[in-house]
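With one protein chain held back, the other chains of the complex are shown just where they sit.
Labels run A, B and C following the written order; every chain starts at residue 1.
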């Protein structure tokens, strides 16, 4: 295992110490339980947004704490959802009196831990709503499974809903906006290489030099199919087709196109993918009105990409353009 | 070779097409010769900044074209400096009448190609100054070698000098500012894995599972020493010591601390390195007044990091904080 | 014969040891159909449990179970944290004030624990989860109640049933948890949570062998 770490069990703690030293203007860190909150939390009268999940997906979520995005992020161990006490304490720390929205990616562990925290917070009199993100079309949505995973759309939701919260929209409206976003966004990912979790110390899956995983998860969960390596254009076509067909996105739709890097894939390759993705989107009659390109929801050092398409409207475009000031996403301020 | 590309020889062209589609608000792309210019170029009365170099270091330099940073970037083939006609045409395209500064990383090829372009531009009556960046302390500076390489400091210089140019400072002053920055910034890098250039199709160097390269270049040039793997803290100590001792940075100095990712190293590890780097800086009496953490000057998918320290003063702090609007670095606007 | 409070503590400590020994094994199982953390998760959890135990060593078994459950919930995370945490907390509700454990107590506790797991996880038998190891175990105990079995024999039976349930997850297609994302590709792999559950019951049978 080749990583810039000290002891595997200290990875998350030392990362938090780094963030604390790096961004005191943006965030404060609380330890045991671990959570990251806006430096100016709680913001009076504003719905507070909390997300969290296993670590190893940086900048998500800790890098998205700040003005215009999250009020708190709860980092779990690498690829392991955080525990309820983290979310409970974070909820208490950021509640500005207007209630708290939990943004939860749809994994059994995340959903159960967030649910426990929400129950406890409600018992303490805090108004909590939860929204579950499940945008990964690689996974068949079915009553008989854990359902779809929450992946790239989470990043977009955190930005958009964060902007709506800054406008002091009420909790119910914010929660509904988040659900609407979840309803009109879809993603799919692929991996060229596996990631290696620090504690396992070896790759989660073995991928021969000439093969790749299509439909991989952000935790190095094996994808649904393993195939021979293909060109960037072929891969982009596979991902885009699955995404566009699923919603389905329709000719004339305005969309935000997000090409995400999995952590080990350099930007130069993401632009090559973006180039093809736009071409495909335009051929399908979609209008790409906004975009995001880069490693925003990663899977440690996994090489690969995921694509997210989100149907936009004027309100969403306005929210996307609104100022955001976080370590991982910043504009307008 | 596992990359999201189509044909190796199309990598740079297709990347440019992706950038063109992604950021029409920020940049325009010119093909054959290839260069990227600000969407609003030429900016009347402003010194124009041009940089360039081999591709494979994204977001540098193309991602740094825009308000507050570069006016043009000239991308060469992967790891190969661009040709003089690119720099000449870009120089002509962005000259707003106040002259043009060429920011050149100190590699034999870059220096020679930029020199030829500058000579031609001068013949055409354009006021051109060139500044050579050579901040890599891994390389012994000597009359008998090609001298030190230009690495991480280039990113900082482009931001700082870009802000000074926005203030409409004159060319001579801008060039001197750039030289001053070069005089008080130092960097060093290391690699856990090699990169693979698309055209070679295999790793530039073989690095056993338990070894690393200290003092590696951004083109996968082997470093000066190969050692057994060490912890993040030990590695950070090695890099910081070499950097601090070289200038030397002195107790009381205000510094900008830049922890760069080489392309295949995820952000979580960079924060672990940053944590230790700050600790070391503070122990040496340095005041870390600004920082930058992330993959800004990469070496394709190489795993590793580089650290840059730049001595700051009030003018530099003001220039650092000034608004910048590029695909790769953005704040204040 | 009944299991004493101290034997309950011995069981928990022994399971902590078993988890340490099987950490890589559990993680390997989770690599194949999950995210390669089940070993690390359980290990982190039981390190915390072992640290908490001294404070409740002189308390009743119900309190001990509740303490174990709370420690797991606040340190494990993932799916295993709430599931095993709930298991111990719910089992503990049947053991309030008790200083020893009869076979009937254990059966009632296990039943309550499993019901808790099913309530929050919504997994059925055959979904390829820990429920596939736990449910046969409680069935075996229920079957044993009528017969004149010693506690240790009953525990052996239930561990054996858990083992068969665990092995039975291999051919299953996962319907719950992370393995369900794999669809058909989940077939042929043993479920990590079923494995840690079997180990829990197997450790009980081994530690409480003289009852």
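As a convention for this text, a residue touches a chain if its C-beta (ideal position, glycine included) is under 8 Å from a C-beta of that chain, and two chains touch if they have at least 3 such contacts.
Everything quoted here is computed from the prediction, not taken from an experiment.
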Considering the complete complex, which visible chains touch the unshown chain?
B
Any idea which of B:42, B:185, B:220 or B:328 touches the chain not displayed?
B:220
Looking at the whole complex, which of B:84, B:99 or B:328 touches the chain that is not displayed?
B:84
For the full complex, which residue in B:54, B:264 or B:328 touches the chain that was left out?
B:54
For subunit B, enumerate the residues touching the unshown chain of the complex.
9, 33, 54, 76-85, 107-109, 112-113, 115-116, 138-140, 144-146, 149, 197, 199-200, 204-205, 217, 219-222, 224
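By definition in this document, only the chains that are shown with their structure count from here on.
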If you take the chains that touch subunit B and keep only those that also touch subunit C, what is left?
A
Return the chain whose centre of C-alpha atoms lies at maximal distance from the corresponding centre of subunit B.
C
By Cα centroids, which chain is closest to the centre of the whole protein?
A
Quick one: report the Å distance separating subunit B from subunit C, using the average Cα coordinate of each chain.
55
State, to the nearest whole Å, the distance from the C-alpha centre of subunit A to the C-alpha centre of subunit B.
29
Would you mind pulling out the distance in Å between where the CA atoms of subunit A average out and where those of subunit C do?
32
